[in-house]
Structures are given as C-alpha cells and as structure tokens.
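Below: one structure, written as structure tokens.
Note that one protein chain of the assembly has been removed; the remaining protein chains are unaltered in position.
Chain lettering (A, B and C) follows the sequence in which the chains are written, and residue indices restart at 1 in each chain.
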Amino acid sequence: MSSNEDVPVRAPERTGVWFVGARGSVATTAVVGALGVAQGLAPATGLVTELEELDPDGLPQLVDLVFGGHDVNPQGVAKKAESLAEGGVVPAALVSAVAADLEKVDAEVRPGYAPGEEDVATAVQRLADDISDFRRRHDLARVVVVDVASTQPPVDHPEELTDLDGPLPVGAVYALAAFRSGASFVSFTPSPCLRLPVVVDAAARHGLPYAGCDGKTGETLLKSALAPMFVMRALDLRSWTSVNLLGGGDGRTLADPEAARSKTVAKRSGLDAMVGRPVPGPMHIDQLEDLGEWKTAWDHVRFDGFLGTRMTLQLTWQGCDSALAAPLVLDLVRLVSAAHAAGRSGALPELGFFFKDPVGGTEHRLTEQFHELVAWRRGLAS
Amino acid sequence: MSSNEDVPVRAPERTGVWFVGARGSVATTAVVGALGVAQGLAPATGLVTELEELDPDGLPQLVDLVFGGHDVNPQGVAKKAESLAEGGVVPAALVSAVAADLEKVDAEVRPGYAPGEEDVATAVQRLADDISDFRRRHDLARVVVVDVASTQPPVDHPEELTDLDGPLPVGAVYALAAFRSGASFVSFTPSPCLRLPVVVDAAARHGLPYAGCDGKTGETLLKSALAPMFVMRALDLRSWTSVNLLGGGDGRTLADPEAARSKTVAKRSGLDAMVGRPVPGPMHIDQLEDLGEWKTAWDHVRFDGFLGTRMTLQLTWQGCDSALAAPLVLDLVRLVSAAHAAGRSGALPELGFFFKDPVGGTEHRLTEQFHELVAWRRGLAS
Amino acid sequence: MSSNEDVPVRAPERTGVWFVGARGSVATTAVVGALGVAQGLAPATGLVTELEELDPDGLPQLVDLVFGGHDVNPQGVAKKAESLAEGGVVPAALVSAVAADLEKVDAEVRPGYAPGEEDVATAVQRLADDISDFRRRHDLARVVVVDVASTQPPVDHPEELTDLDGPLPVGAVYALAAFRSGASFVSFTPSPCLRLPVVVDAAARHGLPYAGCDGKTGETLLKSALAPMFVMRALDLRSWTSVNLLGGGDGRTLADPEAARSKTVAKRSGLDAMVGRPVPGPMHIDQLEDLGEWKTAWDHVRFDGFLGTRMTLQLTWQGCDSALAAPLVLDLVRLVSAAHAAGRSGALPELGFFFKDPVGGTEHRLTEQFHELVAWRRGLAS
Partner (left out) sequence: MSSNEDVPVRAPERTGVWFVGARGSVATTAVVGALGVAQGLAPATGLVTELEELDPDGLPQLVDLVFGGHDVNPQGVAKKAESLAEGGVVPAALVSAVAADLEKVDAEVRPGYAPGEEDVATAVQRLADDISDFRRRHDLARVVVVDVASTQPPVDHPEELTDLDGPLPVGAVYALAAFRSGASFVSFTPSPCLRLPVVVDAAARHGLPYAGCDGKTGETLLKSALAPMFVMRALDLRSWTSVNLLGGGDGRTLADPEAARSKTVAKRSGLDAMVGRPVPGPMHIDQLEDLGEWKTAWDHVRFDGFLGTRMTLQLTWQGCDSALAAPLVLDLVRLVSAAHAAGRSGALPELGFFFKDPVGGTEHRLTEQFHELVAWRRGLAS
C-alpha cells in the first residue's frame, strides 16, 4: 500500500484514489481487494488491467494506490468490510488480514456533500480542498476521483446547467470539485453529471480527463456480449425482457422510481443501439431485501430465425454487484491516471468497455469496445 | 430458382447446390427457404450473406441457385417439407406455395452411397458422375457440394488415410467425388473427412476450395459469443456444464455414443481454446423423441469474480436446429462459390464463423471470426 | 354435439353451455376441443372430469353439450379457430374436421352487453331472454353460463352493490341474467361479481349454484402445488417473485393496470394463505405482443433451510393459456350442471381446485382441493 521509502532508488509515483461514497460496498470491496491483491493474499481475478493486452507493468501498480474519499455515512470502512464478509462478498480472512490498513483508509474519509445543507459553490470549494489536502499529505503524483455513490436521477434539461447558480446533481458537484483540485474524474454510478455543460467546461478549462457513466457489471455486460451475436447472425430480435432482483443498498435506491429511470434508460439504449432499432420488452428493477449484496437477473429473449421460426433464449445471472464493480473501479483508476499522466483531457470514450452509458462514445458491443480499449492503451504507452 | 431466360441481356451465372442428405431436414429447409426468400414469400432472416458488410449483390443470388443431391432415403423432398411444416419448422403456406418446385428438386436427387454395398473407388466415380451430369444438365457455372448428412464418428488415425484402398468415412467419399467432378465442398456435419490426407490432397490436385466442419448453430454459437466475455473481463471460469436435449433425427444419430463423441469433442475444444486452458464440466447430448425438430440446451456456468466471489450464469436455448442450420448452408454456398469463382483453393479458415470445428483455423471467438469473414469477403471482391 | 334423436330409447339429457365471450380464445378452444374429443378426433388430455375418481360416466357427456353465447365481437367462431390453429393452440386438421359444427355454434351467438349503451335492468332482461330462448330452442335440460370474457377490475365497495340501480361490473350483469333465466353460472375470469350482494341474493332467490373465480391455469397452479411443499417441510419462504409474460388478447387487457390489479391480488392472496403469512416479492404481468397465445412465467423463490442456509428455486413455465383453460371450462360445465341437477344452490367451494380465488372457500393447496373435489363428487352421486 505504500512505496518502500527507505530504498535509495527513486520511489515509484503514487496515485490517489478518492472515492465519492468511500464507505459504501463498492469502494470498500475495491479497497479490500486492492490491498489483498497487492499483498499477494488474493488472485487478480476480475482485473482487466492485469491482462497482458493492457500492459499492466506500465500502469500504476495496486501497491502504489493510496485511498481516501468523501461520505455522508459515519459508519467506517472496517465495519463495512466486516458486513461484506458476512454477506459472502469478500473473504473474512482477507478482511482480518488488512484490518489495520482499513482503519488508515477510513481516517482519510471526509464528510460528503448533502444537498440543501450547503450552497453549491461553497461545497465545491470545500470538497476540492479535501482532495488537494489529500494529495499534498501523501505526496501523490495525481488523484483520480471515482463516484461510486448511489444512482442519481436524470435531469430534464441538462443543456441548461451551465454554471453553479442552480441546484446541480450531486455527482456534478463532486466532478467540479475534482477538476478544481486538479484531479481526474470517473462516474461509475448512473448520473447525468458528465453531460452537463458546467462539468464539461470545467474539465476542458483544467485540461483533465474523465470517464463514465454507470459501470457495466451484470446484465448489461451480458447484453453487450450477446446482442451482437444476434446481429452478426441476422437473427431477428423480437423482444428482450429483463428482470433484475437486487438486494440491500443498491436495491433501496432503485426502489425510487426516479432513480430507477436513470438506470433503465441506460440499460435500454445500449441494446437498441447495438441492434439498430428499438427492441421491445419490459425491464424491471426490483428490490428484494433478502438478497443482501447479491443480484439475480433473468432475461427472456425472443428471436425469429430462418423463415420466422420462433426461438427463445433465457439467461439467469447470479452475481454480486460489488464484486463485479470493484475490480473495474481499480482498472479505471489505473487507466485514467495513466491518461492524466499522458496529458489527455476531456471525455475518454475508449473506456466505454467499462460503462453502460459511455460518455463521448456510441459503441456498446463488448468485443469492439475491448479492441478500442487495447488500441487506446497502446497509444498511451507510445 | 431460374434465370429469366427470355431477356436478351446476358443471363446471370447459376450455381448448383448439391446436397449430401438432400432429403433430410436441413437440406429441405434450405431449399424451401431459398425458394421462399427468392420469390419474396419470406424475409431473409438468418441469412448472414444478406448483411451489408458481406456485399450481397456481389454473391450468387438465391434466385440463381439450382438444387439437387444424393440421398439413401427414398422419401421425397416435398413429403419432408410437409412434415417440417407440421413440426413448426417452416410455414405450411410457404411449403404449399413452392410445392411444384420441390418436386423438381426431388427429381434431381440420386441414390446415395451406402458403405459396404459398393467399393470406395466405384462409389467416388459414380457420385462424381452424378454431380457432373447435374452441372451439364443445368448449364451451371459451378457446383458446391454440401454434406448435411448425419454425424459421422471420428477416426482413430486420420493421418493414415491417404488413398482409396481402405474404408473411408462417408463424408470423405463424397468430398472426393465433389473434387473429381470439379465441385467445391462444404462439410456441415461433424466429420473427420476434411482432415484426411486423401481428401486434402485431392482438393489441392484439383485446385478447389473447401470449408468445414460442423455448423455452429446453437449452444456452441452461444459459447463463442459468451466465453470471450469472461476472458476479456478476467473472470475465472471454473466449470461449464452443457446439456443438449435433441429430438428426432439428429438425436437418433447422437444416441450412438461413437457419433456423439465426434460432436462432443468439437464442442469442447472450442471452449478450451477460447479460454486458453481446459474448462471442466460435463457435456451431455440426449435424445428426447418427443422434441421433434426442436432442441433445448441448458448451460450452467460457474465463474469466480473478484476475490474469488462465486457467481453463476445459466442459459436455456430453445431452438430449431434445421432452421438455424439452413440459412448458414445457403450462406456457405454463396461464399464458397464466390471463392471458387475467384480461384481460391484449399481450406477456407476465414469461414470459421460458421463452424464448431473450423478446418484450417484456430479462432473460435464469434466477433473475431466475423471480422475475419468480412475482411476475407472484401478481399474476394477486390 | 347432438343426441341421437331417432333412437326409440329415451334420449340423454342435453346441457347447454352459454359462453360470455363466445368468440374468444378460451371459448373457441373449448368448443373445438369438446367436438374433437366427442368425435374421437383428439385425446381427453387435460380433462379432469375424465379421471376415474370423478366418475365421468355419471356426468354430462361431451357429446351432449350444446354451445352458444354472448359476444360483443362480430368476428365468428370459425375464424377464431383458424387463427388459433395458426398460432399452434389447436391442430389445424381438427379445426377443418369440425368446421361445419363451428358455424352452427356461431349461429347461436347473440350480441353481448356493452356498458353505457344499455341500462343494467334492460340488459339483464335481454341477456336472460337470449339464454331462455337457447334452452327452449334446443330442448336443454339445463344451461351453464360460463364467463370467459376479459379480466374485470375490482370494485372498491362490493358490499354496497345490492341492486340494479348503479353501474355493475360486467360479469355481474351476466350472472344476474343467468340466474333470471334459470341457468347456473361460472366466473372463469378475474371478476368481483360473485361477491356482490346483488348477485349472491339472486342466486339464492332462484336456488341456483355458481362457482368461481379466475381459472387456475398456470403459475398459480404451480404455486398451489409447490408452496405446500415448503410448508410441509418447514422451510422458510423469504420471497417469491413472479414474472408473467403474456401475448395477444389476455396481455392486452392486463396492460390496463386496473384490470391487472384484479389478477395480481388473486394470485398473491393464495400464496399468503397457504404459507400463513405474507410472502414478499414483486409480481409482474407484462404484455409481449409477439408471444401470441403463449405465455412464459418465471418464478424466483428464495427460501431458508436448516440454520438459515440460503437456497433458491427457479421455475420457467411455458404454456398456452387457452389450452390450459379450455378443458377446465368443460370440467366446470359438467360438474356445475350435475350440481344443478342434484339441487345444489349457492357457492360451490368444493370446486376451488379450478380457481385462483375460490368463492366460498379458503383452501388453496392443490392436493387438498382435489380431495375436496373428489369427496364432493361422490356426495353428488349418492
């Protein structure tokens, strides 16, 4: 977790990871995992940036990441890690092994932004100061701010949000704070923030890169692998029904229909884009308290084959969202930090591989996105 | 089905399609479908060669295909089409509409090769003569022989089969007949024939192209779309269980364990190749008489995510094999005929997109295969 | 369809079947099936009253049923039968074989009741006259009116509906007409009608039996077989999620949220009653135009075993609602007619086996309902 500072050779650069929602499931899983993998206590399963094609050695190493963040929740990271272990998301033995490190991370968590309790301009400055202090305190080469907080509802007229005067979506406040502090920004949650003029302009003004939105972790991942199959085989998709049963935290937010709309729109638009026309079919997101950190998705796909023969594919996906999201968060930190170091600014559409709703890009097909990612990574290195 | 011969402009070239198994489900569905689509009675659903990327106008048109073939079964094509209509594989109205054409196709069917009733050398000559007669009779520019007969068991020492003296797999006899008659050859059924020296040498000697083996129509198609997702996301595939319930004809052959072995090996090796190591898990192929022409496949995929979190994907695929296979057969005819016209010879690995067990190639990932196919098609055209 | 009237021995009694919704899918399938089974053209699959335990010989025979009914739809029964054959619900050959009989049935269909176009009192009299005419015209021993029309929304204060002066649910108007004409009544559709004082009183006044509501055909049938398993094994049901994908007609009505509420309430209350407490979990009813007459239901059941071990059962049911409903309709006609002949009046809770929401009873467990049915049938016979 820390560079070996008494060695006479030049210490490697360290990268700060500043989580919005630092005490939530995704951030905690990412921290536990980064520590575990860096210390050789867990395999690198799920880390795309450890694939040879992405040249892991040229990216920030997990051991060189330093964690902190904002959260409105007072319950600490270590406590959250214990509850994740109970829920089977992370191994209990690993949580025990890194318990002391988790306390150190929790000491780097600062109070988050609560809309209505602070005006936007004040909040942006306060949050930016927290991030700047973090960078200085740890002598970090650069910081990536990653929003892993709850789903945020869409805004009706994004193009009108051009300054700090009105109410802004929560994610936008954090993005502005990130840019003001000189940090890059990743929106891993469903949020309209990266499409608001006020945010896009700030990134341009500060010359900083950003990537988003909405991590592609489960059912949408499957769709982006499977829908192209139907297209390449000229099979006629007649309907695609999706049912998502979520437990705990994520489910609770999505029981709010406004927030759910944000997620539903993102999920649906990708499918339609891949197929080239709207594909009918209901999409449900339901909360089942009892599922805890787990998720079950059922998809029912009706398609016509040759001469209109009616066929069906059904999928049942049983996964753990935090465990699917956490390695992608670490991947994005490594890649966005490298982009920042290479002087890139603005949207990074080549990271669309990681998102349901890629900012700056229109490609949703998984393999094509992977090829774009690999090519972009090569470009960075050269 | 026929060119418009009274028009003064030069008639388009016509391509012969010679089926091994001409009175079976796949051939009959292909014929009914080609007639129906050519006559505007059915949509082109499932025909990959009608995708823009494959430049359909530069390929033989469905209306310019002429059908014939070999079969050991005396029951005619029209009768088979009726039973397919009853089973819901093809629309009854379409079968009625093309009934007269089906009788004409059936008139072009010649007795097939029954091992043991004829020595191999005699059979090759007789079958080749049938194909040559067919080409001359219809003034065809070229003929593609497509083996859609039953699954054939693997041979233990394929490298030893270098001449006509021993017993050869049935498919090899037809391939040799095809080449002797100047026709190209597609092995759409699981068969070792395209890897026997005697067959490879004959193709080279006659300068003819061939493609195979074993059409990728159902569960293996799904695997080739999904397994790369796990690899690209660095998820750890722990087991992949496959259960295939087949009805009618295909099922009956596969109840023969030797024949099933041929299919099972082909299915498994692709998965292992995509993942880069053996993936454990049973594979079953069962016959359920009651399923008729339909097929249900259930796949149970266990994978580990970040920090070893255990996750599962289940798939249920309900399709009709003949309806999945038939358009691919027509695609292959168009593409192999174009390759023949362009002077290509030997194995065509760029057609691996269509096969479980691509001859001459090692790529199994669907998207990569599609890109290879499109690039190859462009090369043909230029 | 008709008794053998020139035979000197006493002709068997004939029973009239008067459908509300006579030109819909369920009624048409029932008529085609009754004709087909009676004429030996189809097996008795799905007819509960042909089980030995129910003493089929003592019930009205299918050959002695005479069909007619009301409908607001002008399109005839024969046409509907053809479209059902196209959709794979009934065999095309069977529809052809009984085509002439279907025309005769259609000649017995009278214009249905359209709320708002007629006051209730007038409508009841007109509909009752139609039924009485039908009985006289065919010299029927008795008539059973069966409501197989669309789902009807619940009413907010059923106890206030005590006379004909206000607006009544459509089903209630038909039930009143049935009783006025001396016919018994079966409500096979979701409807509040059999719990309205005005309807209950009319049945009592005329001394006529009735049964309902909402045929138990698919997912609820499964639940009534499976939920008792969890209870008998002391397993702890934590959630039961139900997703119903419906095509065509039934789906269209249920896209109306008010109507869907009626169905959803019926489905849920049975589960809670069997388990003895509310079982959480969403229930969705979605229309997928493309499914036609077919239906797919997915159920996800989470239960705890010993020491809280988390387990899951998933079900996928793919059926055809009309084909599931039609034989039950014929069963109910036979049983209610026999009850009428035996002088029973009022609700028949022992027929709860056939309903999602049994009027007059509280038992939902399938096996217990079957035992009640068999015992009741024995009581009728003695």
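As a working rule, a contact is a pair of C-beta atoms (placed from the backbone, for glycine too) under 8 Å apart; a residue touches a chain by one contact, two chains touch by 3 or more.
Computed from a predicted structure; not experimentally measured.
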Residue of B:Pro115, B:Pro280 or B:Gly379 in touch with the missing chain, whole complex considered: B:Pro280
Positions on chain B contacted by the hidden chain, ascending: 238-239, 241, 243, 245, 280-282, 284, 286, 288-291, 296, 298, 300, 302, 312, 314, 316
Hidden partner chain, residues of chain C it touches: 29, 32-33, 36, 42-48, 50-51, 88-91, 94, 221-222, 225-226, 228-229, 232-236, 304-309, 311-320, 323-324, 326-327, 353, 365-368, 370
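FYI, only the chains that are shown with their structure count from here on.
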Interface sides of chain A and chain C: same vs different residues, half threshold: same
Centroid-based (C-alpha) most distant chain relative to chain B: C
Approximate Å spacing (C-alpha centroids) for the pair chain A, chain B: 43
Inter-centroid spacing, chain C versus chain A (mean Cα positions, whole Å): 51
Sequence positions of chain A contacting 2 or more other chains: 312, 314, 316
